[in-house]
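The complex is shown incomplete by one protein chain, all other protein chains being positioned as in the whole.
Moving on to subunit A:
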């Protein structure tokens, strides 16, 4: 394997919290000490950062390969600077047995150019009644357990699953939107939903779900990560739980950091997400929580949907948006808007998610895997959704003016995107 020498790079090191001009050497797929190299890469002063570790990517195998395959998702990830996709089990059928997990792992290894780490369902069929074979699934490579947007409503079932997961050392990822209050809703309650006549849910549903899960964590001591916190009201509860020593971390989605409920405008279904987009006050509070480190992780929550499932009245349309390729330029809005610096942003994009999953990637330190992204943080462009690598083109950023272009992506020292 060749050794690489990146010169004239603006190194974004989220672990050290630094943004400095320097050099980086790579050998045997890992970042190494300065030495000789077969190949020099002049970064021309652009940013070199750890590759993004994206928790919660939906790849639609098995079941809906026409929406997204491991090959297309891998290409999209590489183009977006995502070097590790942590994939969701909400496929059809769901990934709830070691056998389906092995199928997914095999498909991913064969087709994806970036690392794929699969998650498995917490309960069989994501039905919320019986826990899955958490031990076997971990042996087969599951890095976390989640029923995705299905909330385990039976607290007895969830408390047992958390207790068992704790004994295996498994990480459980929860969706905290209280399902009773959320039933039938496709928007956040407030002026916009009332004006458009859309059935809506109070943002309080999120805090209620979080409060319940925190109580169960106090009881069981399990390792827990919240998939998406999207409202101001949930933040104090999260802060208290962290202060009380509960093993909890939290993520949010790039869309909730960069868009608000009014962006739905005339019933644009590409903006229909789950949970729904929130008010501007909530968005700003969540951005602030990422900047302060209260929210640990930013995810794309990449959710491919075909045109047919979006060309429907808003209430009937499918929720979710593709985001592997737009994650980085959308996140640059937080930097250009002055909300946070690049190392702080990258803490939420690479090192924090990696640490939470027990991975040694996401860093620029010697010995870490050479999963890297080279990008120009300022390069402007206008997005055309039909140029995306994803099979599905359902992005809310179609035609949007964005800044931040990926110039190259390396996975274990091998270039998977950009000109050599």
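General remarks:
The definition used in the following text is that a contact is a pair of C-beta atoms (placed from the backbone, for glycine too) under 8 Å apart; a residue touches a chain by one contact, two chains touch by 3 or more; residues count from 1.
Note that contacts and distances are computed from a predicted model.
Per the UniProt record, the absent chain's protein name among "Aspartate carbamoyltransferase", "Polar amino acid ABC transporter permease", "NADH-quinone oxidoreductase subunit J" or "Acyl carrier protein" is "Aspartate carbamoyltransferase".
If you put the hidden chain back, the residue from A:191, A:240 or A:336 that touches it is A:191. Contact with the chain that does not appear here is found for just one residue of A:35, A:313 or A:338, A:313.
Listed here are the subunit A residues that touch the chain not shown: 184, 189-200, 202, 266-267, 308, 311-316.
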